[in-house]
Structure formats: structure tokens, C-alpha cells
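A single protein chain has been omitted; all remaining protein chains appear in their positions.
Order as written gives the chain letters A, B and C; numbering starts at 1 within each chain.
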């Protein structure tokens, strides 16, 4: 049991931290890392692409990829340290994040040599943006019930259907897409995994505006879209297995990393903010709530590290990711709720105010935190996964 | 909308309160009306029977029964006022309560003239005690899946099987019993409702000791028990309908009436009891919790009254009783939990202590409160009932 | 005892429901919330025609003289449709303060036009150091030869930008208690020295403003009620408005539950309607329990306030504490059970969620009112 860095790891941490200190531009830092949008607008996107290129030039993109594919062959522990430092520095999520973290490892495991050659270098360099075409309307958490059809037309597939909740599709050059290629087969055995050029005729992207006004997600429509056969990843009709690789990397990366920063700011505010007793910190129930959140933030952090240790010891990412997803997203909600208890109406203003200069941040949290317990598998689905796959309870 | 008593109701309330003040012996008052045991021991039982007889002599037992059966024909509102005053006076639940409140109204609706003649007067007078033989092991909340068999033997039924959670069976002279009389019929149509003399050969009563050491519930075994046919209540094989009458009266009467008294005592203790700040009341989080409980106690009380108003307006007791049962029993747990937050280890001592003379009361609450969310239909079952019967959601 | 609504009240409910279903669709709400006025002239005139803009004012003042329990019925229905615009600020705050504290001349001047839909009002009482009691009123009123000069700022003032007449609470002296020394002033539109700006707050259907007073001058005739004694009428107005808000929150929450139940019956996942899963069903049941309890406390508070019962302030505090927690929970769970679609701008739930959040913290959140309950429990 050792929570401290080994000397080599400490050195790696120091190296990356120093590099970030020297190179991260102040104007692209973010207050809210939980808000993992590709970018709110084209201009921000361009700045973040430039940032990815700068990182790439210094060899800091895709560090856990094998050296032969342009990575550093970093150990899992190094990746963990990398992530910790990256979020601590308040650096924005890279525009290529989903490709780097999800698609890249999937292609390395399942892709053809040609696919690897074509895509992996551009993913790292930030030359092309990707979106993830998995979710469908009507499927909810039951991903494998997807209905977007791919019909075999000899040298290509013809794709028709609709995806939803597609992050960043409006900026994307490519899409990694799940389609039903055999409608007769049992539902997990008729799925294929395709790479689709978003410029192909027949693709329409329509933004899905969130209740907070954010335009991050999209609906994507496919109408007679031609996808060359060489863009099939893994075996035909067995794309579910390929998707599992992607999903495992997705779950193990799920949110909650900046809870500590949010909470630290709330504790500061509690010491300044007026209340019935002044400051609010003098109220025992405010201290109790802050302390409880601090405890939960620490618990989440250590539970995550324990899971990482299991992976360090060679176990693959597994359903314990659901614990982090469930608890982390519920905690995000509770932090947002507490900001409202502490700040009252100030947490509903989308502008700086004299008493709470960062009122808008809490306004965004209050509106935005609801999505974390839904997106990426609702809390109800996470509880099913924990109940069934971790505890072994029977399916309902 | 009027929460106040009408002049006639106020007069009725005053009359009963005055009678209780003058007649309720101090030594049978109870601290904890939620603890609705028939009696912890034979001696207490005898004292409570004497109390029932005294009440009966003054015409205060079964007041809502029709005059022809020995009641007062009291209005529903009078019954409500009666209950309020009875619990306010800290009077113990009558030994005949289940017979008065559940069996009596059932017999009046479904019983034969002979059954009414034989049983109703004795129920009121407290001459005989009854127990309710509904629950079975293995059935859980699925009452209608009961398996205790009654075979038709011409002039009698022969009963074999087992009941569980039978309150007060160890003191009972009679039992109102649900049996399966037609195992071939659909589960709600093969049940009959019998009255069984507990002295009949073949009946064995075994106490079910609760985790708090209380001996209130029992297992009751039936082995070739002869039940004369005249003891059938309602139609053969349609006893489920008869049972529903009983169950409706049970649900509408469900607990939570003494929450206010428990809370008042905790508020007193908070003002006396030492804490990090002295007294505990000075801690904001203690005040917040007390206030929240007070709010919930009031809400439960008014929600109950709203339900009563619906009944006063002529609607029968319905599934809204599940709201009271669910919320009331969860509230009992939260009050017990708060007693532990306030009193710490003192809430775990089953003896008077200098700092908390009534420590044992909280010890009993902490141990006992768990049963309310289980007995009489678990919280999970109540939520199903609310979801399905009130909100109309589909069955699972 | 009879804890239900009268036939007249049920009739009012039915009328209100039909009217609002027809005239206040979510399309209307979305269209209007994008404007500063947040209602149309037509709609506002219709409210006047229904008699709702003067519902709680005495008949002598052009109102219909109904009680808080009647108002509760109307507010529930308005909540159901997230009715936009300055009804609350005009009728239940600004106008109500004039009704409560005004001289007969002041009442005659303002209440009939308000009831007729010809004037709008606002009540400026809260300030940047947000407190919902008398101690929160610190804006200084300096007595001058001809009257008073007010300087300072008021925050989170509902619809001040629309008000023809604004009631402003100020401190005219440091009394022995916090309550002593609060005075109400009447400020007609365009009073010099008063600046109003709309804040970008979460619920666009009801705007909140900042009101800055820079040596604004008020003649003695602008006094509303007695000098230094403004807290008593103000707190009466605020208590009534708080209970009315609770009712609106209950109505809105009931609508969220209805929408959620409807959706849960239709939406299929893993081959079954999601409402058949206990994970959804039990949360819906909990929503119902929370709503029923908040309604109970609201009805009780409305009755107690109407009758002037001693425990009216306690009842109102209990109602708001319960309604605030309930509103957050119900709106949040409603979105949760709708899943992704519930998070979108397109779905009407967002309107309810944002209104619920704004109402949760208005007039004090659950924490504020729990503390008040504790103080009132402990004589």
C-alpha cells in the first residue's frame, strides 16, 4: 500500500508539470474541466488544435500508445500521472481526445495495417477530428439494440439510419460508427464497426441544443451513405467486440476529476460569502456539507486509484468503472446543489456579480451537472451493471 | 379548506379528552405508541384488558361500529378525533385493536348473522383476543401466493400449513385466517377467509423473537386443524375480496401518529444535551435536522388529514394509504437516526443514565424503527403500489 | 375539518386550466421568454378579464377579494404551464404591498389599473447581502426637507424593468430591533436617480433586475404606510407571496410528474416500458410523495395565513422549506427519468427545471426556512 510516487514517477510528474507551466497558454485554461466539450465555437477549436499540435511536437500526445505508432509507450501509471497533471493545470480537453483515448487503442488492437497507417498519425497530430457514432434515438442505454443499417453492396456498405448524442460531430472529419450489418443475427452478433468520412454525401449533422444552451451534441443522419469495405474495423458482424474495447476505455475515463477544484472554490466562497451568520462558514450546517463533499471527493479519488492499481497489476478495465461513473456523477450534482445552498440566487446568474465574481460558473454548473448522471449511461444503468456484473445478481 | 373542528366536533373532542383525563390510569400510559404490541407480558395484557373493559363500559370501544352492533355509529370524523385524542393521551393500543379495527368491520360487511352475534359483542367487550393469520413464510409481500391449505371435508375444513408474523398469537383465543381452498383456481380466486378457534387441536404457536428481544410476533403451525364450515366468512374461494376489506382498514390506519411526541422530546434533549457546542441546539446542523423532521411530521399529519377528507367525502380508503405507510415508516427511521446523531452512545444504552434519563427509549427506537419499513408491506412494495395503482405505471 | 377545495375553487381550477392550456402553450412561453416583457398585451388583458390581476385585492379596490386558499388554486394552474411574465411581481408583490400598506388614495390610484391590466408593479426589497428578514434591508433613506433621499442598490427584484410603480423598502433609522426603521416608498416609473437593469438569470420567463438608487428623491407623499413601520406590512406581503409561490411550485411539479409518468409508460428500453422497471417506478413514487407533502404544507399554510392563526409564519416557513427541496428533486428526477431527451433545449422540461431552480432560492431556500422553523419552534 503506497500512495506516494516512486522516484521515477515523481521525475516524470515533475517533467510534465514543468513543461505545462512553460507551455500552456493562459488564455486556453478552463475553469470547468468536467465540461468536456470539444469546443464551444470554431475559434476556440482552432486554438485548441494549435495546442494539441504544440503538445504533439513535444511528444505529449497519446503517450500510452506504443512507440511504433507514435506514442511514448508510457506505462499505465505514467498515463495516470499525465492525466492528473493535465487537469491540475486546467488545460482543456484536446479536440482529438476521443480519437486519442478511444479510437486509437481500438484501432491498435483491431485495425488493419492500412487503417493504422492512414489514421493513427493524423489522430495524434490533430489533423483530423473524430466523432463517436454509437448512441441511437430509441435505444437509450440499450446500445446493442441499434438499428442503423449497413447493407453489403459488394465493394462497399450502404448505410442508412440515425445517431444521436454525437459529441462534436459538427466539427468532425471522421466518425467511428456502429451499424447493424446482419438484422437476422442475435442482437450482439449482427453489428459492425465502421470508419466513415464525414464528407461522404448523405450525411447530415443537426445540433442538439442542451438546456443550458450548449451546442456540443448532435443528431447525425445517414442516407444512402457509401462506406468502402476497407473501412470495416475487426470482423464483419462482430463489431460489438470491437465496440467493447472502445467502451472500456470510455468508462474507465469517466469524469469527476475536477471536483476537488470546484469544492476548493466553494470553501473559499463560504469563508467570504455573507449569510445569516457571516460568513457562511460560521454556520455548522455549511461546514458539515462542505466536509461531507470533501470526504466524498477524496473517496472518489482513492477509489479511482485503487481501480488503477488493479489495472497496473494487469487486470483489464472492468465494470468497477461503473462505480466511479455512478458516484462521480452523483457527486457532481451534489456539488452543484451545494453551490446553490451556499450562494442562493447568485448561483442562478449568468454574469459576474460584485458578491460572487464567478456567479456564472455556478449557474453553468447548476444547469450542466444534470447531464452527467445521464450521458454515458444513466445512474440507473450503472446500478444495473454493478448489481449484475459486480455483485452477480440476476438480470431483471 | 378548514383545518379547525366544527363546534360539534370540538364538543366531541372535549368530551373524550375529559373522559380520558379522568379515567386513564397513569401506570398504563406508554412512551412509544408506535410500539403497537398487544402487550409485552401477561400482566400488562391483563391491565390493558381491564382498560378496554372500562372504556367499553363507558361506550368508547368500537365507536364507529353501527349502534345495532354495539358501537356508537360515530362518524368517520369522530373516529379521527377519537384516535387523535387517544394517542395524545399516551393510552396503549387496546388488546382487542386488530379485532375492533380490522375484523369487526369485515364481519359487519361479510359475516353471517350468527358470526356477528357470536363474535362482535365479545370483541368490543375484550372478552376474547384475536390474531390475524395472513402472512406466510416464503410469500413475503406477495400475500395472495399463500399456501396454507383448507380441504373440504363435508361439514368442516381441514387446515394444514403455516403462518408467520402473527402478532399476538400467543395471547389469542381466535384467529382470522386466510387459506387456499382451491389450489387449481387462479391465485386470487382460490382463497377462503376462516375464523379459527386457537384452542382447536393441531395449532402450535412459536414466538418469533425480534432483534430487539421483543416477543410480539409468532409463527403459527396448523396440522390437521378442524374448522367448522359455519366459520367461513364470505363466499367460498372468494376470500380475497373479504381480505381486501380487512387490508384496507389496516393500511389506512398505518403508524406514524406519535412522531410529533418523539420529536418534541428530542427537541427538549437538544436544548439540554451537551455537545461540541453546548447545548446541542446551538449547532446549526442540529437545528436544521430538527426543523426538517418537524416539517416532515407536519406534512405527514396534513397528508393524512387530506386523505381523511377524501374519505369524509365518501371515497373508500384507497392506495394513497401507501403514501402514509411509506413516508411515515421512513420518517420513523429518520427520527431514530437523529436520536443517535444527537445522543451518540447514549442512544445505545438500555438503561437510564444521568445525562439522558430516557436513554432506553432511544435504544428501543434505534433497534425497533427498522421494522416499520418492512412490516405491513415493505417500502419497496409501497413504492410499487404507488407507482402502479396511483400513477398507473405498468407492472414489472 | 374539511381539507379539500370548495366547489367554487374547483371551478376556478377548471377555468384556469382550460384558459392556460389554450392561451399559454409552451410555444407561447418560449416565444415570450425571449422578450423583455415576457407576455403579450393580449394575454395580459385576458388575465385582467378573468379577474386574476386583482384576485386578492378588496372589491373596493377593483379586485375580487378572494383569499389565499383561492389563490393557491390559481397558482397551481399557472405553475403547471410555467406562465411567463410579471404576474407574480405585479399582483402578489408590488400591488400587494400597496394593498397592504397604502392609503386609500394610493390604493385607488394604483390597484384598479393593476387589476385592469393597465399598470404593472414591482417590489424592491432584497439587496446584495441577501437576507430574507428585516436585517437584509440596509438601503439608506436620508430624511430631507421635502422628503427623503435614497441611495443604494436592490438585487433580484422581479420585473422592475416593466413596473409602472415600484415599492422600495429602505432603512429610515437604526431602531432597537431590525424590524424597526424599515420604511416603504412608492417610486413611479422614471423616477430620477433610479436605474434598472435586467440580470441574465436562469428563468427567462420571469426576469430579475438590479435596481440602483443614486440620490433618488422622494416627496413625503411617496411614503407607503407609516414611517419606520414598513416591515410589518412588508412581511405580510412576503409571507403571502411565499405561500403562493409554494403553490405554483406544487403545480409545476405535478406537471413534471404527469409528463414523466406519461413518458415512462410509452418509452421502451430493453423490450419493456421504462415505467415497468422499479428503478423508474420507485423514483416516480418518491416524486409523488414529495409533491403530496409539499401540497399538504402549502394548503395548511394558506389556510393558517387566511385565518390569521398564530402558527401562520411557522406554517409558511415549513411550506417553503418543503416546496424548495421538493421542486429541486422533482424537476431533477423528471429530467433523469426522461434521459437524454430531458436535457435538451427542445424538451419542455427545461422550462420547469429552470423555474424550479429560480423558485427554490426565491424568498429563501430550504436551509433558510428550516432555520426559521427552528427559531419558531423554540420560543
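Heads up, the rule we're going with is that contacts are C-beta pairs under 8 Å (C-beta built on N, C-alpha and C of every residue); 3 or more make two chains touch, one makes a residue touch a chain.
Given the structure is predicted, the values throughout are model-derived calculations rather than measurements.
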item: Absent-chain contact - pick from A:6, A:117 or A:204; value: A:6
item: Contact with the hidden chain (one of B:40, B:213 or B:392); value: B:213
item: Missing-partner contacts on chain B, residue numbers; value: 135, 138-142, 145, 164-165, 208-211, 213, 274, 276, 285, 333, 337, 340-341, 344-351, 353-355, 363, 366-367, 370-371, 373-375, 378-380, 383-384, 396
item: Those residues of chain C which, in the complete complex, touch the missing chain; value: 277-279, 282
item: Hidden partner interface residues of chain A, rising order; value: 1-6, 9, 77, 80, 267, 271, 281, 284, 287-288, 290-292, 294-296, 298-300, 302-303, 305-306, 308-310, 312-313, 323, 326-327, 380, 382-384, 386-388, 390-396
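Criterion: only the chains that are shown with their structure count from here on.
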item: Interchain centroid distance [CA atoms averaged], chain A/chain B, Å; value: 53
item: Multi-chain contact sites of chain C, meaning residues that touch two or more partners; value: 277, 280, 367, 371
item: For chain B, residues contacting two or more additional chains; value: 284, 287-288, 396
